[in-house]
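Only one protein chain is missing from this complex, and each of the others stays in its spot.
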Amino acid sequence: MIEFKSVSKLYPDGTHAVENFSVVIPSRQTTVFVGSSGCGKTTLLRMINRMVDPSSGEIEIDGENVQKTEPVHLRRGIGYVMQNSGLLPHRKVIDNVATVLFLNRVPKAKAYERANELLDTVGLDRALANRYPGELSGGQQQRVGVARGLAADPNILLMDEPFGAVDPIVRVDLQAETMRLQRELDKTIVFVTHDIDEAFLLGDQVIILEKGAKIAQKGSPEEILANPASDFVASFIGADRGKRRLTVDTKVKPSGDDVVLIDAGGYAAGVISAPDGKLAVGSASPKSRSVSNKTSQAGDA
Amino acid sequence: MNWGWIWANFFSGTDSNTGIWGLTLDHLSLSALPIVLGFLLSIPLGYWASRSRVARSVLLSVFSLLYTLPSLVLLVVVPVALGLAIINPANVIVALTIYALAIMLRSSTDAFMSVPADIREAARAIGFSSWQRFISVELPLAGPVLVAGIRVVSVSTVSLVTVGSFIGIDSLGNLFHEGNESAFPTEIWTGIVAVLVIAIVFDLIITTAGRILLPWNSRGSRRRAAKRELAEAVA
Partner (left out) sequence: MSLIIQAFAWIFNPIHYTTTALGTGIPDALTQHLILTGLSLAVAVVIGVPLGLFIGHTGRGRSVAIIASNAARALPSLGLLALLLVILPIVPWLPSNYLPNIIVFAVLGIPPLLAGAYSGLESVDRQTIDAARAIGMTEWQVLTKVEIPLGAGLLVGGLRSSVLQIIATVTISSLYGQVSLGTYIANGLAQHDYVQMTAGAILVAALALLADGILATIQRFVVPRGVSRGASKKRNTARGRGIAATPGKPIMEGN
């Protein structure tokens, strides 16, 4: 569990990046910090592994004050994935993945074995192991970055807009991979993004931030959608433009039991199953969620 | 420091009998000419090198080879190659122009290559002719890097002129030789300081000209851009 206690960050030039931020990040779940540029979400993330130190307040991991832990030691136990993968360009892919293991004095043979396993885990062909990062595509590089983050089997994985720099198709792929990894590995993931759809997709707990890291709303995606706490939140999630408010379209008659849903602006948003004229009810637990074409039937858990 | 000596020898005296001021004027003309020539020549050559890979590799390798040679070597080889008498100021000017060109060519090639391709395309699409595009778009945008290059050339050239005094071409370098021979530090100091002053004055002229001709590259706008980057990194 990660806990922020009244954390503030004031930069010397006067920028108040974080103002009195307090939140509990539960273990084994994905918590997403989401907000527009400059709201301080990256700063918050980087305070967890002490890349940035708070001006006041405390950050505790499982009850231990992060400030009291030696930063290098702390960072070797936390996985960190950044936007441009941050791979070392002069080391081969396999060496990049094994970097933290080498830092932790794991013997070479074991380190390489684990690194190869991780390549499998993130869905990369082992043949890429001996290439250099510059020879890989953006999506592949990001996967290597994730593999490196997981190498030391940390409990916490920090991800800073990791899919921002890849194209949309690859992004969907990577998002699906992340969710699969979360299901299999049960890590505590702290994820930063400016994309609310990505936040709703990946987050068990979503924290919407305003400037100064002020919490605009905190909760599960369903809770936020059901009850936006303020106009800011409503506009941020697109609710005010009616993107989220869907009604059944009576104009188009699809075949079968599906009816078309339109949003408040009249634009088609999706379909919903309505056998016998009654709307299907779904309820998915976090573990059964996936990005796929299968529609979950009523009663699926 | 023997200030009296400086005063006494300012307008006449010293071995060549032209005085410190006279030597300074000699030094000025000997250094200004190569700087200007080197700059002017580097523009067309640098432009050509920026557009043609073959030209680039040939020109840059030839000139970097020439630059590798110590100045004394060049000063001695130029008269031999050109068939001039050793004691001909043209030797120094040619040799220093070659050096200036060697330094400047790298700068000007980079400068023209640094002009973004989309801006060039946009200029073409608007209807600029090639020549207009060069004068109004590429040259100004290459300006900052060119200015940085001339500053390096200027400093180097002013300093190198002193070596010419050993093949008989009068410059502030004379003061070094005389000062050393007569074990008279004041004279040497005078020479060093005078050279530095000329270098500083040239540099000021160049940077002022740069600021007037290239107003969009002001320090203020660069500082603002840096602040923007910091704000985004914090997000």
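In order of appearance the chains are A and B, and numbering begins at 1 in each one.
What we mean here is this: a residue touches a chain if its C-beta (ideal position, glycine included) is under 8 Å from a C-beta of that chain, and two chains touch if they have at least 3 such contacts.
Not measured: the values here are computed from a predicted model.
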Residue in contact with the excluded chain [from B:41, B:69 or B:214]: B:69
Contact with the hidden chain (one of A:54, A:133 or A:221): A:133
Interface residues of subunit B (partner: the chain not displayed): 60, 64-65, 67-73, 76-77, 80, 86, 99, 103, 106-107, 110, 145, 148-149, 152, 155-160, 162-163, 165-167, 172-173, 175-177, 179-180, 183-185, 188-189, 191-192, 195-196, 199, 226
Residue numbers in subunit A that touch the chain omitted from display: 49, 51, 72-77, 80, 82-92, 99-100, 103, 132-135, 138, 148-149
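Convention: only the chains that are shown with their structure count from here on.
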Separation of mean Cα positions, subunit B and subunit A [Å, integer]: 54
